[in-house]
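What follows is a single structure, and I will ask about it in a moment.
In this view, the complex is presented without one of its protein chains, the others remaining in place.
Entry: chain A
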Amino acid sequence: MAVTKPKLVVVGNGMVGHHFIEQLCGLGLNKQFDVHVFGEEPRPAYDRVQLSKYFETGSAEPLMLTSAQDYADWGITLHLNSQVTNIDTATKTLVTAAGDEYQYDRLVLSTGSFPFVPPIQGNDRAQCLVYRTIEDLEAIQASAANSKVGVVVGGGLLGLEAANAMKQLGVKTHVVEFAPQLMPVQLNDKAGELLCSKIEELGVSVHTSKATTAIIDGESALHRMTFNDDTFLETDMIVFSAGIRPQDALARVAGINIGERGGIQIDNYCLTSAPDVYAIGECALWEQKIFGLVAPGYQMARVAASHIASAVSDVKPSAFVGADMSTKLKLLGVDVAAIGASRGFDNAQFVELSDNQTGIYKKLWLDESGQFLKGAVLVGDNSDYNRLLDLYLSQDEIAGSAVELLLAGAESEADLKDTSIVCSCHQVTKGDIVEAVKAGNHKMAEIKSCTRAASGCGGCAPLVQKIIDQTLQAEGLDFNAGICAHFDHDRQALYHLCQVEGIEDFDTLITKHGKPSEQGHTYGCDICKPAAASIFASLKNHYVLNQDKGHVQLQDTNDAFLGNIQKDGTYSIVPRVAGGEITPAKLIAMGEIAQEYDLYTKITGGQRIDMFGAKLSELPEIWKKLIDAGFETGHAYGKSLRTVKSCVGSTWCRYGVQDSVGLAIDLENRYKGLRSPHKLKFAVSGCTRECAEAQSKDIGIIASDKGWNLFVAGNGGMRPRHGDLFATDLTTEELYLYIDRILMFYVKTADKLQRTSTWMDSLEGGLAYLQSVVIDDALGLNAELEQQMNEVVAAYQCEWKTSLEQPEYLARFNEFINPDAAPESDDSGYQRIRDQRFPAIKDAGAGNIAIRDITDEQSTTNSEEVVA
């Protein structure tokens, strides 16, 4: 008998609505409720705080917080493009614009806010826009394309964001503010003045104390804005960003209590006046206050989720007790921060720093006794923000004189208490981060994923990094950049040294730049030697087993013998099968060789064939046969390009739009042999169905009908990551150019054994930065990167072919110096399972799971038979 689950409906899929869903799933409530989410916009939740990033990348992709697939995976029904138009709170029913009716047991309103457009005559003319959604940005972009001059109405926080966007689009930008100063809600007059002069230096014109009276036809531009002081300004486009209003229209229709000036009234559990209806985020009014920041919205989301959980389990509901509205941001590149009562209050004491020369202004507001921090405003330098916020939130007595707080500088920034909130988006404390670091998460990317710190607005990322470094240092862990005891340099620095000084061997490197031991040994270790080997190979691509330069002694386990060592000490062999395309004749040849040496064969995830169980001394003769049959090494043993996976593409597939196999083969042949900080995997899909799973690869390419879409830094494995969309509709030439540059930039800057996914997460500025380097040549490096790639490609060699051509190279595959003295019976044992050979060695180390033949459960003899 089917049990009907209670229905939970969420209206609104913005940042707060989505955060609520995440909380819900965290509590397992998605299993207990039939959850439906309605979103008015065509996309699932995205990051509105960093909206202007859209113009940096030209794509909504980097802003996305989730995907329809996530919702499907959680078992939640997501209705996009779907507006809810009415709620009957008596029958607990809601109706959508399409006329569909839905029942709910519990309802969460997360409808957000809408931009306030002042009631000015002409505000509905063409190219008069607002700034809130991605669709708004698209409209701004379209208008900017035919505009020379633009005006932002509103000099508050959002208005200045919009001005930044407009300026980035190449439009001469004006800001018109009604109040006598910029950011009148947060800043005092002096701070506003300084911000104004800084912004004007950047070429944005600021007009304060101006009320727009009408927008009419212009003479030199599309519009003329007339002001109350009888002046006017001509402009081609206008963006209204004069504040937000809670989106409470739906609640009004439903008869739910609304505040006098708007906003859905809620109690401490975010419950509205209607039974089982909650409101969270910017649409909610708590104690006559609207909270227009994301962090308080997230807090409400957590409160509502815990209250719902408390009804069905023994979770104790938390209460919303207000939220701090302190904020720190970069507006048009200028640091601005406001804490607490940032505009002061009656009888307040204060200390003030106004540095005209460097353009810094700071003011602290203290209580009447002068002992407690009640508010602060900072312009031009935010480095004190965390320390001051901490002092404000804790209400600890100020130690010493307050003016010292202004001069203490930034060194003590990470010197917070464990209980201090570092990431206000996700309420992560310093203590949470310190604990996570102590538990072994030493990288920014790891901290982001396990604590969620810095994964909201990202503003706290530099502080999080400082806390990580500080904790590692306190723990006596290897926080300094040195890769091991023998070098104080990180990989990037070593790479640079080798490149600039032309160093090609380890002895020179460790003697000149490393730390030989007290005995004068220059052996290095299994960290620095393979790292050096990789750097030499990336720079010159010499034969890795070269004796003269001593390269052979540097190679890690697998590179050292050009094979992948297995738990029984034998090797696996993986010839290259570019793009996964192989002729029947080659398949047969490979099969015959595998049969001759009784090698266990398995198809790999990279669309090729792995042959296991070759003894060290057998490797040369097996490879001789493979090379004679037309194969070459697959570099499966190297930190280098592994495979370029492909779907069958337009040559056979009726849906394919491009020849994905052809491209995959060409790509594999270009980049094979490139030694890199870690292994590289590519894939090419011939259409958006993405059968090659390119978005989980370091380099992923998906065909579009106009060219190729390039994704970078995807990963499968332990920490899966979808690739970032790097560029769209590229020609094949552009594609190669970008990949050349991206890979060489990765080779140049990544840490040792750092995959592209964590490299991307560790790049300050992330995707946008990489795009500026690769597409806009921001570092002026591209010519060098391309040349270097061309050198590496030109120096390609099949290492097995080279080895076989030089008998002296083959000596190292002699396992024993005196093979004739071998005892008669070899003690290694094998068992046969599913008609193939498996090691039957004693269980040890990592793999302790017995192998069992499941093809024939009856036959026990089969799996126990040991072939000695």
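A few remarks follow.
FYI, a residue touches a chain if its C-beta (ideal position, glycine included) is under 8 Å from a C-beta of that chain, and two chains touch if they have at least 3 such contacts; residues count from 1.
One rule holds in what follows: contacts and distances are computed from a predicted model.
Considering only "Protein CbbX", "ABC transporter permease", "Nitrite reductase small subunit NirD" or "NADPH-dependent glutamate synthase beta chain", the record for the omitted chain gives "Nitrite reductase small subunit NirD", by its UniProt protein name.
Screening A:Lys5, A:Lys417, A:Lys567 or A:Arg834 for touch with the missing chain picks out A:Lys567.
Touching the chain that is not shown, out of A:Gly524, A:Gly580, A:Gly606 or A:Pro620: A:Gly524 (per the contact rule at the top). Within the full complex, the residue among A:Thr96, A:Gln168, A:Thr226 or A:Gln553 touching the omitted chain is A:Gln553. For chain A, the residues in touch with the chain missing from this view are 485-486, 517-519, 521, 523-526, 529-530, 547, 550, 552-553, 555-557, 560-561, 565, 567-569, 616, 811-812, 814-819, 821-823, 841-842, 844-846.
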